[in-house]
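With one protein chain withheld, the remaining protein chains of the complex are depicted in position.
Presenting chain A:
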Amino acid sequence: MPQGIRDKVAILGMGCSKFGERWDMDAEDLMVEAYTEALGDAGIETRQIDAAWLGTAIEEQHVGKSGVPLAVALRLPYIPVTRVENYCASGTEAFRGAVYAVASGAADIALALGVEKLKDTGYGGLPQRGRGTLNNMTWPNLSAPGSFAQLAAAYRAKHGSAPEDLKRAMAHISVKSHDNGSRNPKAHLRNRITIDTVLNAPTVAEPLGLYDCCGVSDGAACAIVTTPDIARGLGKRDLISVKALQLSVSNGQEAQHNAWDGSYFATTRIASTRAYQEAGIDRPREQVNLMEVHDCFSVTELVTMEDLHISPEGRAINDVLDGFFDADGTVPCQIDGGLKCFGHPIGASGLRMIYEMYLQMQGKAGERQRKELPRIGLTHNLGGFPHQNVCSISIIGHHGA
């Protein structure tokens, strides 16, 4: 087992644009909005950044390929800039690049920025796109809701859950995220809804209705990271540092080998186990104080509670309905509104989650601030499809915690 990343890298500053339908903004504007905030928070100047990572997934829709768009938007002074793409984990991948650069000593200060400008398609939902030459010939024309909806059928079949119970728990998840989003000025969706709103909404992909789906948004988020020593040297106290960064990528087993039953994320189970190990966590349900997970759909959040080893298998419905993950519950999940309401500009999402951890741990989360400051927080991204995906986990916490 490698030694891992725990407490080797601290967050120096973070920023996040407002998410939403930013009709008046290009991707470049969104990048600058997030970066300006982060740079101010870090208290440094652009010339102090040694290397940068740009995370964006559907670049053909906005900035195009390569690291150039980030370098141009921020006028980075000919430093190394790398563009990364790994489905919805792209933002966390950018963060991983920057953190590893600092941990290796190759950079003193590194920037990770994720951006996505999705609302230039002319229609709702994610942009249509090909899946690769051979996949196009055999895969269904599956949408994101259509692929994630299948978790529900498989979960019900495995655990014998009544469809109404699962639907009600899924609705609770969405109502909770709308409540949380209403307290977040940067969130895309800030309206409160009721269980009936969710249950009576039109069906998108059986059994997911409109309110089981997250927003498709424009937005950017970024992090500036450095070593704990440099951070202290720059006058920072009560450092927030990185405890673990894990990634697990499907190798075709779920898609081709009959061992997987379709009701859970094999990648999340593996990535979270490794992340807890890297962070020195052995009782996640007790030790993790705050979670931001990839709630692209309500059912994703539900099964993820089990895959992160927070809820026992088959018990997520109970935990959800008990309010365990509510803003005033034991381990709040999506206290900022989540993908559901903060929004989901793909490349920005992973960094937006870390941004929320960073704010909450410093008591800077405004109206939605958790009373007792969280010490350890977990963020989670899923990209792709339940049967073939990329899962990233980060664990963030007070330095030394």
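Convention: a residue touches a chain if its C-beta (ideal position, glycine included) is under 8 Å from a C-beta of that chain, and two chains touch if they have at least 3 such contacts; residues count from 1.
FYI, contacts and distances are computed from a predicted model.
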item	value
Chain left out of the displayed complex - its UniProt protein name, from "Multiple sugar transport system permease protein", "Xanthine dehydrogenase family protein molybdopterin-binding subunit", "3-hydroxy-3-methylglutaryl CoA synthase" or "Histidine kinase"	"3-hydroxy-3-methylglutaryl CoA synthase"
Contact residue for the chain not shown (choose from A:L199, A:I230 or A:A255)	A:A255
Residue of A:M25, A:A57, A:A110 or A:A149 in touch with the missing chain, whole complex considered	A:A149
Chain A, residues in touch with the chain not shown (by the definition above)	121-123, 125, 128-130, 133-134, 136-143, 145-147, 149-151, 153-154, 156-157, 202-206, 208, 251-253, 255-258, 261-263, 385-387
